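Every protein chain but one is kept in place in this view of the complex.
Order as written gives the chain letters A and B; numbering starts at 1 within each chain.
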Amino acid sequence: VRGDHTLRISGVAGSDTAGPEDLIYADSPRHADRAAKSGAACALVSPDVALPGKTLLVVSHPKLAFAKAAAWLLPGPHIAAGIHATAVIAPSARLAAEVAVGPYAVIEDAVEIGAGTQIGAFCFVGAKSRIGERCLLYPRVTLYAAARLGSRVILHSGVVIGSDGFGYVPGEGRQWKFPQVGGVEIGDDVEIGSNTTVDRGSLGTTRIESGAKLDNLVQVGHNVRIGENTVIAAMVGISGSTSVGRDVVMAGQVGIADHCTIGDRAVLAARTAVLTGKNVPAGQMVWGIPSRPYEKVREQVVWLARLPELAARVERLEKSREGK
Amino acid sequence: VRGDHTLRISGVAGSDTAGPEDLIYADSPRHADRAAKSGAACALVSPDVALPGKTLLVVSHPKLAFAKAAAWLLPGPHIAAGIHATAVIAPSARLAAEVAVGPYAVIEDAVEIGAGTQIGAFCFVGAKSRIGERCLLYPRVTLYAAARLGSRVILHSGVVIGSDGFGYVPGEGRQWKFPQVGGVEIGDDVEIGSNTTVDRGSLGTTRIESGAKLDNLVQVGHNVRIGENTVIAAMVGISGSTSVGRDVVMAGQVGIADHCTIGDRAVLAARTAVLTGKNVPAGQMVWGIPSRPYEKVREQVVWLARLPELAARVERLEKSREGK
Partner (left out) sequence: VRGDHTLRISGVAGSDTAGPEDLIYADSPRHADRAAKSGAACALVSPDVALPGKTLLVVSHPKLAFAKAAAWLLPGPHIAAGIHATAVIAPSARLAAEVAVGPYAVIEDAVEIGAGTQIGAFCFVGAKSRIGERCLLYPRVTLYAAARLGSRVILHSGVVIGSDGFGYVPGEGRQWKFPQVGGVEIGDDVEIGSNTTVDRGSLGTTRIESGAKLDNLVQVGHNVRIGENTVIAAMVGISGSTSVGRDVVMAGQVGIADHCTIGDRAVLAARTAVLTGKNVPAGQMVWGIPSRPYEKVREQVVWLARLPELAARVERLEKSREGK
């Protein structure tokens, strides 16, 4: 700490809107100017940032420290308090201590919910589902029967966990529904964004492992596995039986067909399409339709833009040959 | 049947997780090894599969037989039983025999619901809607006013049927809403996945014909027609007034612009984009942006990857010409 050790900090804010009791952060000299003009009295900064007149908490990774400070300073989300009188809870459901359930939530038979979990209004928790401790289900989440969530899972409004996967067998002039009766298991510390859908397994199990983060409007097909700490941006679609490793990063609108394998720490740039059965090696960054190593696709893109010019050059060569 | 005719079968499972009373299937010698190690005592197999020690039901299409067996062996989905006391049902609504309505469902004026249909918790059935027999509306489905569903329709959680289409007329510096007051009609045996949206017609009608299957997070615009038994994977978007034939297959993330015609039995590979007003001939497989015959696009993709190399060859030719 450089400056006033007695400052009172009560919240966090961006530099532009911070008041005197808000903590801000600046992780590079580029942001120092904005931070210097802030109403905040105290900032988390990297060693190369100077902010005259402010109290500084110098750390190696200010943004990370800011995220941790925010989790500590800000009140946790308030989704429900106590068990609302209108909640419909089956007598066979077992709710641990300090579980809160909002208005009009429905909790079916033989559900188990761990201590401190908050279930929002209009949530539907299907029979035999198991939810760990200190989870947050925002209003209007659906868990189909027998879904399993670990602890500290956050599900945003409109999420559907455990709906039927998409599988039909064509025959005799119609589509016959293949059984979609497998499981769906979600580890600890997973967060899933609004209106995202996660299908249950057909005969096996769909798994999202601990620490994975999914943005809004993502689709996870039946029997998919998503590894630990993998981060998946909005509107990504992952088809059936695909296995995604740990610490993978997928940017927005990526699509992965069925039966693919995405290695640990792979990075899929925005809008990448991985075709059926393909693998992305561990640690590789890919892009394009179909997916290829990122640098190759960048080169393609450059040449694609010059394609009319290249065609003109070929034409000149042809004319010159004919001219001989 | 080859083997024990007296075996008791009570369920279905995948080879890896099956118990002695579960039925499994193996439709090629490739899967025989896994099936042979299974705990199941009985398997549906094609004539070329041998599984020593197991009772075999030899059929020409084991996966199809398995799907049919599952429908017969497994209990149907249990969404609601009886009419829950908290359901809000307009006095003018007519519910046939054995209709079940879950907690907090809302059924508005002049709705008609056929025998054996189950309506889940938090479903909203708008005024004058008609629902056929033995439909399954999972919790949290919305039907806007005057939606029409056939029989044995399955709608998963979060589905919205009959919302306003997207139509505005620009003028005088703003966007004026074009009327979205048409109908929406869904045939028999249609299944629609979680969080999929189907808009009503603007002045005409949006139609999804019998046997069509839509996956999660699909968007169907106003006045669209989707033909019988057509299968549409997740995240496909179909814009206004497009007509899709019967037995069409669309892979994930396909987009079809407005006023297109997709012929019967066409196949659209993943991420295909059909531009405004274009047609895809009956039976054709297409891919790419914009959509073209699949084989042409494959060839393009190969050449696109070699584009830097092609450019280098052109450069060599130019140098060689200059060098003369």
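FYI, a contact is a pair of C-beta atoms (placed from the backbone, for glycine too) under 8 Å apart; a residue touches a chain by one contact, two chains touch by 3 or more.
Owing to the predicted nature of the structure, the values given are computational and were not obtained by experimental measurement.
Novice: Among B:Ala50, B:Ala115 or B:Val181, which residue is in touch with the absent chain?
Specialist: B:Val181
Novice: Sort through A:Gln118, A:Ser151, A:Gln253 or A:Ser291 and give me the one touching the missing partner chain.
Specialist: Selected residue, touching the omitted chain: A:Gln253.
Novice: In the full complex, which residues of subunit B touch the absent chain?
Specialist: 88, 104, 106, 122, 124, 127, 140, 142, 144, 158, 160, 163-164, 166, 168-169, 171, 173-179, 181-182, 195, 197, 199, 202-204, 217, 219, 221, 235, 237, 239, 253, 255, 257, 273, 275-276, 289-290, 292, 296, 299-300, 303-304, 306-307, 310, 313-314, 317, 320
Novice: Residues of subunit A in contact with the chain that isn't shown?
Specialist: Residues in contact with the chain left out: 12-14, 16-17, 61, 63-64, 66-68, 70-71, 74, 78, 84, 86, 102-104, 120-122, 138-140, 154, 156-158, 189, 191, 193-195, 211, 213, 215-217, 229, 231, 233-235, 251-253, 270-271, 289, 301, 304-305, 307-308, 310-311, 314, 317-318, 321.
Following the convention adopted for this analysis, only the chains that are shown with their structure count from here on.
Novice: State, to the nearest whole Å, the distance from the C-alpha centre of subunit A to the C-alpha centre of subunit B.
Specialist: 25
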